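The other protein chains are all here in position, but one chain of the complex has been omitted.
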Amino acid sequence: MSSFTAPVLIYSLLAPILIVLGGAVIGVMIEAFASRKIRPVLQLSVTIGTLVLAFAQVWHIRHQETASAAMGSAVVDGAGVLMQGAILFIAILGVFLIADQENFTVIAAAVPGSEEETQSIQSGEQLTEVYPLTLFAVAGMMLFPVSTDLITLFVALEMLSLPLYLMAGLSRRRRLMSQEAALKYFLLGAFSSAFFLFGAAYLYGYAGTVSLSGIGAAITAANGNTVFLLIGIAFLSVGLLFKIGAVPFHAWTPDVYQGAPTPITAFMAAATKIAAFGALLRIFYVGFENAYWDWRPLITVIAIITMLFGSVVAIAQRDIKRMLAYSSIAHAGFLLAGVLALSKAGLDASIFYLIAYGVATLGAFGVVTLVRDSSGEITDLNRWAGLGKRSPFVATLFATFLLAFAGIPLTSGFIGKFSIFSAAYENGNKSVVIVGVLSSAIAAYFYIRVIVLMFFSDPVEDGTSVIIPSFLTRLSIVTAFAITIFLGLFPAPLLNFISSTAIFIR
Amino acid sequence: MTSNYLVYLIALPLFGSALLLLAGRKADKWGHLLGTAMSGGAFVIGLYEFTQMLGRSNEQRAVTQKLFNWISVGSFQVDAGLMLDQLSICFVLLITGVGTLIHIYSIAYMSHDLDRRRFFAFLNLFIAAMLLLVLGDSYLNLYVGWEGVGLASYLLIGFWNQKPTYATAAKKAFVANRVGDMGLSLAIMISFATLGTVSFAGVKEHAGQASTGALTAIGIMLLVAATGKSAQFPLQAWLGDAMAGPTPVSALIHAATMVTAGVYLITRSNFIFDAAPTAQLCVAIIGAITLLFGAVVGTAKDDIKKALAASTMSQIGYMILGAGLGPAGYAFAIMHLLTHGFFKAGMFLGAGSVMHGMDDEVNMRRYGGLGKFMPITFATFGLGYLAIIGVPPFAGFYSKDKIIEVAFNAGGIKGITLGSAALLGAAITAFYMTRVVILTFVGNKRWAEKAHPHESPALMWLPMVLLAVGSVASGFIFTHGNSLKNWLAPVVEQSPVHEGELLKPAVVSVLALVLVILGVGLAVLKYVRKDIPLVAPSDVSIFTRIARRDLLQDDFNEALFMKTGQGITRALVVTDKSIVDGAVRGVARLVRGSGSALRLTQTGFVRSYAMWILVGAIGLVAAIWVVTL
Amino acid sequence: MNAANYLYVSALLFTIGAIGVVVRRNAIVVFMCVELMLNAANLAFVTFARINGNLDGQVMAFFTMVVAACEVVVGLAIIVTIYRSRRSASVDDASLLKR
Partner (left out) sequence: MSNVNWLTTLGILPLLGAVFVAFLPKTNALAAKRAALATTVFVAIAGIAMATQFQRDNVDLQFVESHSWIPTFGINYAVGVDGIALVLILLSVLLAPIVVLAGWNEASGGRWSAKTFYILILILETMMIGVFAATDVFLFYVFFEAMLVPVYFLIGGFGTGKRSAAAVKFLLYSLFGGLLMLASIIALYVISGEQGGHTFDTVTLSHLQISSTTQNFLFLGFFIAFAIKAPLWPFHTWLPDAADAATPGTSVLLLGVLDKVGTFGMIRYCLTLFPDATKTFTPVILVLAVISIIYGAFLAIGQTDFKRLIAFTSISHFGFITMGIFAMTTQGHSGATLYMFNHGFSTAALFLVAGWMASRRGSSKISDFGGLQRVTPVMAWVFFFAGMSSLALPGLSSFVSEFLVLVGTYTRYPVAAIVGTFGIVLAALYILIPIQRSLHGPIMPGNEGLTDLNLREKIAIAPVIAIILVLGFYPSPLLNVINPTVTHNLSVTGHTDPAPSIEKAGK
């Protein structure tokens, strides 16, 4: 009988993911056994504890690099570590927002407006499943950018998506919309991951292996049926472009962003982008690097369309969350420019941009959770009029985030925009840069429109008010603000760290 | 030679005006005295410099004073420098002398005006600017004075600008002058571009090497400047309206000094015009046209000041004509300028005194027989009258005849035309001046009941008397032994005495006299012992009507410049709103529109979203296929 | 038998599934179509595994089934809730979020 060789797993390197998963399992246990009274605080502390612990571990292993952390199906390298760290950080801030349970229904299954629901709300109970769900999603997101074979990629993709589908449906107010968002997200997500899987199949067919480096090698060797490769690349891209919300795979974004509970939107908008782009970058940089003649034109076109579409349509939005959704589409376009650069500079720029954008997005949605009336959040732009008069501080914070999105100097957004465009230009994608510049001019229009609304128009007395945020919410928003400004004034430390750390190893 | 006192010529009146303007009402009590003192002080300095000059040999007379380096950029170097030579001293004495007299006159004339202090401030400002004009040692310095006097004249014409028409007159004068100034600044640019300098000395030195074309260009531009400032055709329209200013202003600025700046400019630039015959000819022609133009307008005016203004225009025409006749003419142009300074100033002051006695009535049809009520005014005015129509031995006789003579001696068609124009002008002058005198001082009285004419106070008639003396004696003094001609010789170097004279001087004088007598006679027949209607008869020939409308100069300008200008303005305002800014707004609207249009793609139906994805996927495959082919 | 045929079948299944997603209204059916697509992918995987002569593809197929199972759990949960609140499983009825 052949000798059995145990699989080598370097647990210290996988620890961050394992910790999060562990935390998630504990969370499930708590749901099962702990009494309703203590659940909320318990869940919250467990979740935050887990995330912090994982973050610490990530920091601990930041300089160790190996392709064989888990038998070659997951890698630990600078880029991966940075992504994981970023995701965890965003997750922590996100959980701070989620902790404000006002936004969540108590019994997700209850029929809207039913006796059951009203009772549950009066009982003042809280919904705590969201915490383990978040942790599962985080684990998936952390796995996504470091996985180096198609199997792990697919699993990670589903692992981050499935919890999000559910979380999208948990909003306490506007239940129908929330559920609809969940449905749409789920159906389309499943649809796109089917494409992803089909593409994976053909790549496997082309290369005879599921490992990215293997595929890369096969492309270099150029043996094998090119048709398989091309179909593979195309369909795999569909799955990934769907997650980042690139046109024409963007359609879910506005609906889901609007329907989902705002804290979830914040978390999802920020973290999912990082994870998805992490994977996208790895796949294109490691796997398809030598096939770039084939895919670069496509991605270029998609990037251009995405930038323009996002910016132009955002102008016509009347709902703040939808507007931010379209702006995130536009930003996906900008980020694709980083992918196109296909260079170290491009990688660094993309990572910086992802962090800057993620933090700002979290902050922006965080502010959105604060503007309410008796019936819940106000997302209708017209009712934001005169916010600057009602609560100058909150308005100023929001304005700062918007200016960061618009890429005004002295905010993180500007540095990000500059670095990513310069990287793209350096590698001859002038067209993307030009369009990018123009569309950010267009984009500026609607960011500024909101600022005008908040500061230059008089408040309408319709019960719209800014609630006094809970400590955690305040903490996360202010942190986001501080980082946005700091990265605008002194981006050097982070940039240096990124450029010294961020590499893909095969 | 240098002198350290030149700057004080300008500094004194400048200080005066600054002080009077800043001191405000506090200075009301002594403001007029200070102003007069400053002007007088300048006159004294002028006299001092003059005596100094007399002490030196003819070549050594010019003195200069460099104050500081004004503008220095690369090769463009302009000093704030002053130069007093034989030409400028004439002006200095005229400006400060007549100026001081008019200051004195104004003390009484303006005594009832609340803003008398401001009036004197402006007068001093004018004196300073005018002195800078004639003392500057480069075209740019001259330019400063040039616009300075323009400003002063604007302020003084509009001194009573609460009356809209007066304000308009002031604006009109400034704008017309600006058109001229444009010529001057272009002339300066051209001379810098061609000669590399703008100082009189420099230009004079290098003028020889420059091409005739360039010099002609400079000359024409200088002429444009002159027409603006000296109310010559075609920029003459403003002078008549300028009579809106208080009468002393008309006497000082719009008769004696400022309006003659053009003559100074051309004489000063003799080295350019002598090298650019075409330009010189233009000068002469402009002069000839204007002298007739002014004379004709003069015949139709009922407003005494406007009549005198027209006559001024015509007399300056003579001067310009003289200056346009080259070396032979410069001296006489200047001579006529000086004599004219005396008699025209005198007559204006006379007119002022009449108005003073007739509570500011200016319509000569409402005068008549004033001679016995204001004898001194009549006498001084009469002397001035004799001078201007050129009756020997009064001043005008010498200066004007000389110009006519030189004009004839220019020779050929040119000589004949110019000469006869000048002669004709003399006749018309005689006619309309006689008309003025008759309507005003002789004949039956036609004034309103409430008016009770009286002679003006001594402060007013004293200057008039002095000026009258000037208008009697000056001509003889200047011509005696060609004094002025020789005096100016170093500045306007004489060309060797030119071709055989067409007409003997005596002949010219006789011709002129005959024509003058004709003019006078005609006027006498037409206006003496005949009752003059109080309102100008309307059943008159088309020519009269045209003449009354200043030969349609305003209608012309209005139709050609104002109307088109307003048209352009209106058109551009619309263009800016609808086209230029419209384009901007259009782009914005386009973007917004496409936004709202694309928004509709978000139907809300999950199946259509799936369709997008499917189409996208197929598109990707297809595209990637195409790319790899 | 030619391996290509298996691929054709899988491609056919995938297409049927994709079209089904676009044309069918009932959420359940739509979801079934997605499952069909996943299985089409599985078929492709297995075929390629045979072609390439290694087991990665087969392993992948198992993973896919598991994942599909998870999707069913989540998916049905969502569909059922929305059915309960709307009394309809038609995806076209859920179109509050638009524009």
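As written, the chains take the letters A, B and C, and residue 1 is the first residue of each chain.
Just so we're on the same page, a contact is a pair of C-beta atoms (placed from the backbone, for glycine too) under 8 Å apart; a residue touches a chain by one contact, two chains touch by 3 or more.
None of these values were measured; they are calculated from a predicted model.
Colleague: Of the chains that are displayed, which are in contact with the missing one across the whole complex?
Modeller: A, B
Colleague: Using the definition of touch stated at the top, determine which of A:Ile30, A:Val76, A:Leu203 or A:Leu403 touches the missing chain.
Modeller: A:Leu403
Colleague: Looking at B:Leu20, B:Ala62 or B:Ala80, which residue reaches the missing chain?
Modeller: Of the listed residues, the one touching the omitted chain is B:Ala80.
Colleague: Give the residue, chosen from B:Thr2, B:Asn58 or B:Ser72, that touches the chain omitted from the document.
Modeller: Of all options in B:Thr2, B:Asn58 or B:Ser72, contact with the hidden chain holds for B:Ser72.
Colleague: Of the residues B:Leu34, B:Met53, B:Leu87 or B:Ile190, I need the one that contacts the missing chain.
Modeller: B:Ile190
Colleague: What does the interface between subunit A and the hidden chain look like in terms of residue numbers?
Modeller: Residues of subunit A in touch with the missing chain: 348, 388-389, 392, 403, 406, 408-410, 414-415, 418-419, 421-422, 425-426, 433-434, 437-438, 440-441, 444-445, 448-449, 452, 455-457, 491-492, 495-496, 499.
Colleague: Touching residues of subunit B against the unshown chain: what are they?
Modeller: Residues in contact with the chain left out: 21, 68-76, 80, 140, 143-144, 146-148, 151, 158, 161-164, 167-168, 170-171, 174-175, 178-179, 181-182, 185-186, 188-190, 192-196, 206, 209-211, 214, 565, 568-570, 572-573, 576, 580-581, 583-584, 588.
To be clear about the criterion, only the chains that are shown with their structure count from here on.
Colleague: How are the chains arranged in terms of who touches whom: line, ring, star, complete or other?
Modeller: Drawn as a graph, the chains make a fully connected set, so complete.
Colleague: With contacts defined as at the top, give the pair, B-C or A-B, that has more of them.
Modeller: Greater number of contacting C-beta pairs: A-B.
Colleague: Could you state the distance in Å from the CA-based centre of subunit A to that of subunit C?
Modeller: Comparing mean C-alpha positions, subunit C is 25 Å from subunit A.
Colleague: Using mean C-alpha positions as chain centres, tell me how far subunit B is from subunit C in Å, no decimals.
Modeller: About 97 Å separates the centre of subunit B from that of subunit C.
Colleague: Distance between subunit A and subunit B based on Cα centroids, please, to the nearest Å.
Modeller: 80
Colleague: Return the residues of subunit A touching two or more other chains; collapse runs of consecutive numbers into ranges.
Modeller: Subunit A, residues with two or more chain partners: 183-184, 187, 191, 195, 254-255.
Colleague: What are the residue numbers in subunit C that touch two or more other chains?
Modeller: Those would be 18, 21, 30, 91, 94-98.
Colleague: Flag every residue of subunit A that touches subunit C in the complex, lowest number first.
Modeller: It comes out as residues 108-109, 111-112, 150-151, 154-155, 158, 162, 165-166, 169, 175-177, 179-184, 186-187, 190-191, 194-195, 197-198, 200-202, 204-205, 208-210, 254-255, 258-259.
Colleague: For subunit C, which residues count as touching subunit A in their complex?
Modeller: Interface residues on subunit C, with respect to subunit A: 7, 10, 14, 17-18, 21, 27, 30-31, 34, 37-38, 40-41, 44-45, 47-49, 51-52, 54, 56-57, 59-60, 63-64, 67, 70-71, 74-75, 77-79, 81-82, 84-86, 91, 94-98.
Colleague: Okay, in this complex, where on subunit A does subunit B touch?
Modeller: For subunit A paired with subunit B, touching residues are 183-184, 187-188, 191-192, 195, 226, 230-231, 233-235, 237-238, 241-242, 248-249, 251-252, 254-255, 293-295, 297-298, 301, 309, 312-317, 442, 445.
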